[in-house]
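The complex is shown incomplete by one protein chain, all other protein chains being positioned as in the whole.
Lettered A, B and C in written order, each chain numbered from 1.
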Amino acid sequence: MKFFSDNTAAVHPRVWQAMHAADAPDSGYDGDALSRRLDEAFSTLFDTECVALWAATGTAANCLALSAMVPPHGGVVCHREAHIEVDEGGAPGFYTHGAKLMLADGDGARIDPAAIRAVIDPIRNDVHQVQPHAISITQATEYGRAYRPEEVAAIGSLARERGLGLHMDGARFANAVAFLGCRPGDVADRAGVDALTFGFVKNGGMSAEAMVFFDPSLADVARYRRKRAGHLQSKGRYLAAQLLAMLESDLWLENARAANAAALEIAAACADRLMHPVEANEIFVVLSPAEQDALRAQGFDFYDWPAPAGASGAARLVTAWNSHPAHVAALARAIAAL
Amino acid sequence: MKFFSDNTAAVHPRVWQAMHAADAPDSGYDGDALSRRLDEAFSTLFDTECVALWAATGTAANCLALSAMVPPHGGVVCHREAHIEVDEGGAPGFYTHGAKLMLADGDGARIDPAAIRAVIDPIRNDVHQVQPHAISITQATEYGRAYRPEEVAAIGSLARERGLGLHMDGARFANAVAFLGCRPGDVADRAGVDALTFGFVKNGGMSAEAMVFFDPSLADVARYRRKRAGHLQSKGRYLAAQLLAMLESDLWLENARAANAAALEIAAACADRLMHPVEANEIFVVLSPAEQDALRAQGFDFYDWPAPAGASGAARLVTAWNSHPAHVAALARAIAAL
Amino acid sequence: MKFFSDNTAAVHPRVWQAMHAADAPDSGYDGDALSRRLDEAFSTLFDTECVALWAATGTAANCLALSAMVPPHGGVVCHREAHIEVDEGGAPGFYTHGAKLMLADGDGARIDPAAIRAVIDPIRNDVHQVQPHAISITQATEYGRAYRPEEVAAIGSLARERGLGLHMDGARFANAVAFLGCRPGDVADRAGVDALTFGFVKNGGMSAEAMVFFDPSLADVARYRRKRAGHLQSKGRYLAAQLLAMLESDLWLENARAANAAALEIAAACADRLMHPVEANEIFVVLSPAEQDALRAQGFDFYDWPAPAGASGAARLVTAWNSHPAHVAALARAIAAL
Partner (left out) sequence: MKFFSDNTAAVHPRVWQAMHAADAPDSGYDGDALSRRLDEAFSTLFDTECVALWAATGTAANCLALSAMVPPHGGVVCHREAHIEVDEGGAPGFYTHGAKLMLADGDGARIDPAAIRAVIDPIRNDVHQVQPHAISITQATEYGRAYRPEEVAAIGSLARERGLGLHMDGARFANAVAFLGCRPGDVADRAGVDALTFGFVKNGGMSAEAMVFFDPSLADVARYRRKRAGHLQSKGRYLAAQLLAMLESDLWLENARAANAAALEIAAACADRLMHPVEANEIFVVLSPAEQDALRAQGFDFYDWPAPAGASGAARLVTAWNSHPAHVAALARAIAAL
């Protein structure tokens, strides 16, 4: 019973189906009929004109978007525990040609205007110090927290005021939207986001994420950079097929809701152990080493997590679109019984 | 009846099958059981210890390999019409951080020791000029020519003598081996190749190429660079599955033979029009604009190609593992009838 | 009697004097009074508003200018024998983060609109091929040829028409202007040049070249890039002093005229040996190995040069602002006597 991560879950049957349907020959790269439907599909979803490009990984999508927004001599403000800082093997430095990540603080891997200002205001406006050019936030955050529309909008306002781009790492954008119950655009372009990495791999896809650009000039750059990074797959139709399958009949939302519901079921069983409110599909719980052992002995797999102050241990539990109800219920029972 | 390119052909049923079989959850990235079988599978194929890593595209595989062999201040000798020079959107410059491609000449996009020496011998051994650090050759070449084992070995000898790495872009390595009838290692490590991009996408795969490193220290670098480039997919097992399916029962060879046979059938029908000997699955033919129109009117699709001296037009015809026998026969007849 | 290069000649006494005068303490970097006078001094010289920044070397100045004009995924058209291609150790690749030099042909290291179009017109307008973003020409060229105002203007027109930036490597800009007898702006901004590297080191300076930007937005980028490249010297006033000393009383022009006159004196003595018309301070002459030996035996030093077709040898002779009249006369006599 695996609660390691949503990023290895099986591919959804309807995604498989769409991929098979793409087997018929078509133009290469992103010239196929499916890839060419993406702009419209995402524009409909976001109620606004946008440009959508596929990429195989969230790391690539994040960094291609940033590279279109930030010059090599610039900087990007993000949370100290943002995925781009901690877990992308230096990809932002590669894609931006050495731009600097500027680290802000905040509970639950969230940042707000005050935290951003605390980073950028002390920067002297001279050539000796790297100047900020963009802000990147993660929705839902690395701790499973969701920014509310007004919270994103506040960051968006600050970004505009300071002439900064706003990027959103939405590896779990679907889970955040499912939790918030809002329209996707409420936490994206209508809140000032210029470029969104919209994740599908963790949510039932196989190998396709979307970069959604609300500013088409960014997409024009990203298109060249995607090829230059070796991310323009010749059989791109199989990636477009995944995205379209997920958008149809709101599969992306349905899957995210399923994962979130599973997380809430577990969270409800251990409310007193929660390190962060559960607003997506990740649960961070205080668990002593002995308790961890006990759960593992019952067949539950998950990651250790650094213990918070005063605790002897902690763990991260992640649910997925296909978390088995019986496994979820079993884990909830087991953790409640500790 | 499409003879545009092999790079958009459908995925082979046994590859699909293997991908479905990978649906069961496993570790992420390349920690899954399938990815961990790659070294052994390729070592068996090449009769020597090697390290194999998947990547989604040939561009990525080529450039990751080069970036492990060449410092940013170095150079790579390749043919003037090599894919890395002409068709990768500047990816070598991105991955190597600005290393220089040094262009050699040769018929059929082939280079030989004399052509390489003509490029590197005039380079002054001082800091004002970029020094060569590697050679890259394409097997089969961009014009569908196959290097014989002794030809690769001659380049390999020169590389060793001058302290240069040797990279092979094997986007159509399978087609070359099928044509040569040799063991894969005869034109790879036994001929001095340090790193091989072994192509599967054009040959029945969907989204997985292999980087095969005969020098494990290169693989150690490439592993970090792959993640840094956003090419370490979290559901990597679906890529490994493709490669393993192709290696099993020599599907890679069987598919390449089918594509080559189709190309030979067409070539036989237009021997007097051939611009290059057909040694893989590409056919370059002199075709006047009117002849091109005539073929297209009969339903055949293909790329225009720059006309050779004295001709009014030319075309590139590419067959694939699944070129339909009836289409191939029809094209052969049509072209013979011109 | 050294005719190797102008790039090692002594520093002009008035430059020394100005440097000493800068010894008084002042603000660091480019905040000193001298550095702050540069914009005005160059604006006066060019009869138009421009921004001028110092840099220690021509390589740095060229590449900083290019890096402000060309994105990492773009390309720069230049002559196949341009200094940026041949003799800057890959600096353009470093500064532009991997942009591609696109090589054009032309006699005397000169390019013209036809040669440029021959390079850029075949480039497919798609992401698989690097797109041109700028043109770089050298004034005077690497073979001592000077572009006429209308020749620069023709390139400038093409640049504007195609949306390309125009950079001029003016390592010997002074010599070209001295030869042409025009106003500096006639072969710079009035001819469509966006950024000029104006050389002073070869012309009596010690360690300061100027980047002159006719588009101030390029200067804004270059300023950050200069610091980022470690080229913002803390005692920048000693560099500004050199440039201002050279501009005062047209010392730059006086020195260039002296060097040109010396070159013409030598050229007149060997008109039948000239490989290129002498339009600056470089003389390329056919000289057999025996003749070279004879000259060297008389105490003349110079570089060998690749022999043109049909000749057994050649040499490059370079005069400088301080070439000793007796040495020049002696060389003219010696070469005439061969």
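Here is the rule we use: a contact is a pair of C-beta atoms (placed from the backbone, for glycine too) under 8 Å apart; a residue touches a chain by one contact, two chains touch by 3 or more.
These numbers come from a predicted model, not from an experiment.
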Interface partners of the hidden chain - shown chains only, full complex considered: A, B, C
From the list C:Ser5, C:Ser43 or C:Ser157, which touches the chain that is not on show? C:Ser5
Sort through B:Ala114, B:Val127 or B:Ala268 and give me the one touching the missing partner chain. B:Val127
Which residue of B:His83, B:Arg145, B:Arg172 or B:Lys227 touches the chain not shown here: B:Lys227
Where B:Lys2, B:His73 or B:Arg110 are the choices, the one touching the absent chain is B:His73
Name, in rising order, the residues on chain B that touch the hidden chain in the full complex. 71-73, 97, 127-128, 131, 221, 223-228, 232
Which positions on chain C touch the chain that was left off? 2, 4-5, 7-11, 16, 20, 23-28, 32, 55-64, 88-91, 93-95, 201-202, 206-207, 224, 227-235, 237-239
Where the missing chain touches chain A, by residue: 72-73, 75, 86-90, 93-94, 96-100, 127-130
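Definition applied: only the chains that are shown with their structure count from here on.
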Centre distance in Å when chain A and chain B are each reduced to the mean of their C-alpha atoms: 34
So what's the Cα centroid distance for chain B and chain C, whole Å? 42
Quick one: report the Å distance separating chain A from chain C, using the average Cα coordinate of each chain. 50
Could you list the positions in chain A whose residues touch two or more of the other chains? 224, 227-228, 232
